[in-house]
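The complex appears here without one of its protein chains, the remainder shown in place.
Lettered A, B, C, D and E in written order, each chain numbered from 1.
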Amino acid sequence: MREIRVRRLWSQDRPAVNGWLHIPCGWAAELMAHQGWDSLTVDLQHGPVGFDPCVAMFQAMAATEVTPLARVPWNDPGWIMRVLDAGAMGIICPLVNSREECERFVGACRYPPQGYRSMGPTRVGLYAGPDYVEHANQAVIAMAMVETREALERVEEIVATPGLDAVYIGPSDLSMSLRGRPGLDFTDSEMLDAIRTVARAARAQGVIPGIHCGSPQYARRMVAEGFRFVTLLSDGRLLANAARAVLAAMRAPDTERPSAPRPETGPY
Amino acid sequence: MREIRVRRLWSQDRPAVNGWLHIPCGWAAELMAHQGWDSLTVDLQHGPVGFDPCVAMFQAMAATEVTPLARVPWNDPGWIMRVLDAGAMGIICPLVNSREECERFVGACRYPPQGYRSMGPTRVGLYAGPDYVEHANQAVIAMAMVETREALERVEEIVATPGLDAVYIGPSDLSMSLRGRPGLDFTDSEMLDAIRTVARAARAQGVIPGIHCGSPQYARRMVAEGFRFVTLLSDGRLLANAARAVLAAMRAPDTERPSAPRPETGPY
Amino acid sequence: MREIRVRRLWSQDRPAVNGWLHIPCGWAAELMAHQGWDSLTVDLQHGPVGFDPCVAMFQAMAATEVTPLARVPWNDPGWIMRVLDAGAMGIICPLVNSREECERFVGACRYPPQGYRSMGPTRVGLYAGPDYVEHANQAVIAMAMVETREALERVEEIVATPGLDAVYIGPSDLSMSLRGRPGLDFTDSEMLDAIRTVARAARAQGVIPGIHCGSPQYARRMVAEGFRFVTLLSDGRLLANAARAVLAAMRAPDTERPSAPRPETGPY
Amino acid sequence: MREIRVRRLWSQDRPAVNGWLHIPCGWAAELMAHQGWDSLTVDLQHGPVGFDPCVAMFQAMAATEVTPLARVPWNDPGWIMRVLDAGAMGIICPLVNSREECERFVGACRYPPQGYRSMGPTRVGLYAGPDYVEHANQAVIAMAMVETREALERVEEIVATPGLDAVYIGPSDLSMSLRGRPGLDFTDSEMLDAIRTVARAARAQGVIPGIHCGSPQYARRMVAEGFRFVTLLSDGRLLANAARAVLAAMRAPDTERPSAPRPETGPY
Amino acid sequence: MREIRVRRLWSQDRPAVNGWLHIPCGWAAELMAHQGWDSLTVDLQHGPVGFDPCVAMFQAMAATEVTPLARVPWNDPGWIMRVLDAGAMGIICPLVNSREECERFVGACRYPPQGYRSMGPTRVGLYAGPDYVEHANQAVIAMAMVETREALERVEEIVATPGLDAVYIGPSDLSMSLRGRPGLDFTDSEMLDAIRTVARAARAQGVIPGIHCGSPQYARRMVAEGFRFVTLLSDGRLLANAARAVLAAMRAPDTERPSAPRPETGPY
Partner (left out) sequence: MREIRVRRLWSQDRPAVNGWLHIPCGWAAELMAHQGWDSLTVDLQHGPVGFDPCVAMFQAMAATEVTPLARVPWNDPGWIMRVLDAGAMGIICPLVNSREECERFVGACRYPPQGYRSMGPTRVGLYAGPDYVEHANQAVIAMAMVETREALERVEEIVATPGLDAVYIGPSDLSMSLRGRPGLDFTDSEMLDAIRTVARAARAQGVIPGIHCGSPQYARRMVAEGFRFVTLLSDGRLLANAARAVLAAMRAPDTERPSAPRPETGPY
């Protein structure tokens, strides 16, 4: 079976650096896939991306080694199974707040007897190889989001779910749930405590901790905290930031902005 | 009729800063339209963008003040007229190498008696207002590309074409034509001479000179040379550069990269 | 934050006149958005419209003041949250038959602590403004459909759900449920009684009553009954009726049809 | 081969009533196809419709007897042949201004030896039947637009082109060309003379005269003038007019508008 | 109402031969619809097909007599009702493991009082005819999949669900559930026993037994066992097999492959 880059990194205790796809378009996904990300996650929850462009995005990534993942809109077995059959090598599931919900999620990612996934790996069988079915239960990454107070309180039972590979912290939702405000890259002790609690519980069970980050600086810090799956912004945010930076450099040159991207003049 | 931001800037002798769209997707176009560009050009020539996503991109930009433009694949009246009817307020036409070709191009942008554009402003009438037809011949921007030795030699007759609003230098094609190598942001005297020749000829006729640039620094220099329409990279290139920058900052922190975008954590 | 036209009308005790979109197409939505509707609802339940065209339709409406709404296929938090993030300023939820179901629905429309909506206003943050999150819980319109006998019987507990903004009567389903036949614009006492029961219960709780109508005449009557959200047919029905009317006028002129639309010859 | 409704009507000297499609969407086309039009023309010239939705629209019409036609963006054999292979039973070609242009157009519609159409009736062979190729040169409707002063002056030589089936007057472009103003449903003598000149020249050669109309009243008048192909508005215009009519009836009831469509409450 | 070919065959105790659609494309569906299948099922569960292409596929089939069906991703009333409104004349529902689940499924296919389907047959009303609603509860085919040990054990109570028309065996999932290996066209006694158990239970209740097959030979055997709904492979599998067969015949001619398709040279 095709090697899964994220799993290989994890087996070496190295972090996977994940990109986040909100632009529902094969070309944007193909471009991102060639930039060196370890994995790319199509965000079907908060991005304006339906199932059909998600398939096209997976196809556009398939020529590279990047691991294709998806965040599903909800802990819904229909969504989870369709996205796996379409080529996701792993699923990030939002709002997993209990052991029962986690079992429901993990079960949808696993063929019997480990789970209740239905057999029909239409596209993924082509992508991953003819022996996909044989290896799928070990290969497919099941990553549950811990992003509410409820989940935080039950994190130990959640991470103990058999077959769960990773947990993923959504800091903005978690902060909303804990204290009513969104955000990213928190450094206050309340959030750092929560983040460390999740990481510690996960690693104790051999589960990989992951987290959504807003900057490479913060992501590096999280790697130092033991996280092995870190997301950096989204394609849309990267594009908007880059556009604003060149426009600022164009219009307000006196303020020497060191952050203006250096020109790079390749084909696209 | 709806105001055309690019025309207003030109009337004030100010440069229009133009973005370049290769990602065939309404969401990417909408994001770009909110970043402060004066105009956005859908590149139907070199981008993987067909007519249908171009319409969706124009729709996604319509809530902002950005002027929608398109570069057509070829000096083809069918393409030019369809794109105008779909909402482009101006056309950049590649490879205009003679007065005759320029007249053919400009004529396709103008209703009789100035030209031979067919009447049917289906979407643009909704976008620009019920009096669009009355003003269209003055409003629609006709911008011819000067990007070959042949065009350079004939630039004076080209810029004298009645109804032509602007010329646009494609530096990569022009350099290919002049000396067999592509590129952007040239500073050698051969290319600077060519660029200045075009700018001078254009301004002598009251025609706006424009140019494709690879950096804000170069674009500023071109503005100083009298250019009043400057393009900065493309959406795809901005996205790829930004992705590579954050990945580099993530993986090679010792090399302090000042160009790493600062985290910005808005909704997308 | 961007003003929500429907909310402004309601604050003045004026009715919002709502259009209904079944044609999965940006151009049809853009056309409708320019005709003067107060709101337009993308019908994801009964229309042949999936998530991706819904996004394109929202984008095509964004240049106008029309309030974008969606009817979701089911009381499903995944659908509700995705559509809100994509730009809906309100959700019409079908088949809300109990207080519990209503709470589940309203909770999906509200960020904590009022509800359990996940944070990620990707497109809506661009559409509605950078302060969207701050105002979203007050801004987003949660409208529950009352369209079964069960819901009718429990209407008082349903309308008392905290955070519910409006109820919406689906007369056809309600009539099916009450007596086994579909229809619209009922004037018999059984249906009028039911309709008045809903309106009265709603208004007693400060909840706006709305209803699906088949004609302006009936909609006016419903406004007189206290309804403040009335839908007139659908785009498909309007198109089909108009086509049939002109064809009839073309072919059977002796029967002077006063309903033949007068020619109007604008751009589209 | 499948019967072509427009040809059957013409063989009975009866007019074909044609609808005009600008909404790039299978559902809108399918709805229109069920309303009783004799033919429906996908307007690839002025409508926001590319090749791919055109194919989908043809597919959505195929279950009805309506004759599928297309107006191509330009007198371009690539466009003409692709659209025929995709299922158009006839082509309306804009801006045919001379005998030579008309021959070029008609030749693109005919297999050798009558023309130079390339062999490959991929979808149309399925739609029209296995004997399509045998009958195609007689079946496919070639309709040239007469819409400029130049074409009007040369109309006799144009209509004498072997293989031409019909001419189609674009009154708006013709009026623009003759006197610089657009419009529809002209009743002044200058335009009526021009229109009659075209009709007379066409009928003298056994060529069907057709015209774009803005109302059934005018279309009936044109039928009385000998026209046998009349178009009534477009889908977009029908939809917008209908929406405005119901909104006006909703909001300004005192002005009794006889043109308000009567409610019709079917499934869509 | 339009005749439903599958129902007519069943009324004659004849098997319906069903095709399976994984290619999310109107043209592929249209091609398949013209080859003589009794029904075609859009597989929304395991195929890379979202809701929007499903609608286009139904439209492309509508000109033929083939019965349009869909397999939904999950036993989810939102999915079931939308697909019915879009034109499916029947639903295959995966993983129906109990009487309760079966009732939930069947109820979503039936208008009150038999079920809880919501009224809004937008496209299907056009496809099936104006009297669709009147006949829908008798017409729409509700087919529950029996594909787990659990379902097998409860098959008698499942098939006794009022309103259920058919059961459909997914042999691969059933074999996975029973003994941990996937496959098709099983001939071992364990699977044959299971298959016969289902068929017997179904027929005892007047419910049609159906099964997914990998070859015409096996499908014929299943018909002999009493099955009246048999699926043969999928479009993707047919295409891949055919491609491999011609490539093998091209490259390894010595091995005379009798299975090489004979050339057939029609339009597509």
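As a convention for this text, a residue touches a chain if its C-beta (ideal position, glycine included) is under 8 Å from a C-beta of that chain, and two chains touch if they have at least 3 such contacts.
All figures in this text were calculated on a predicted structure; none of them were measured in a lab.
Partners of the chain left out, restricted to shown chains and counted across the full complex, are A, B, D, E. Of E:19, E:107, E:125 or E:170, it is E:19 that touches the chain left out of the display. From the options B:26, B:73, B:87 or B:121, the residue with contact to the unseen chain in the full assembly is B:73.
Of the candidate positions E:163, E:183 or E:226, contact with the unshown chain belongs to E:183. Considering the whole complex, the residue from E:28, E:80 or E:152 that touches the absent chain is E:28. Interface residues of subunit D facing the missing partner chain: 50-52, 55, 76-79, 81-82, 85-86, 111-113, 116, 118-123, 133. Although one chain is not displayed, subunit B still touches it through residues 22, 24, 43-53, 72-74, 76, 79, 94-95, 147-148, 170, 172-173, 176-177, 180, 182, 236.
Hidden from this view is one chain, which touches subunit E at 17, 19, 22-25, 27-28, 31-32, 34-37, 48, 183-185, 214-220, 230, 232-247, 249-251, 253, 258-266, 268.
Rule of thumb we're sticking to: only the chains that are shown with their structure count from here on.
Touching subunit C and subunit D at once are the following chains: B, E. Taking the mean Cα position of each chain as its centre, B sits at the greatest distance from subunit E.
The most centrally placed chain, judged by C-alpha centroids, is C. With touch defined as above, residues shared between interfaces to two or more other chains in subunit A number as follows: 22, 24, 48, 50-52, 76, 79, 236.
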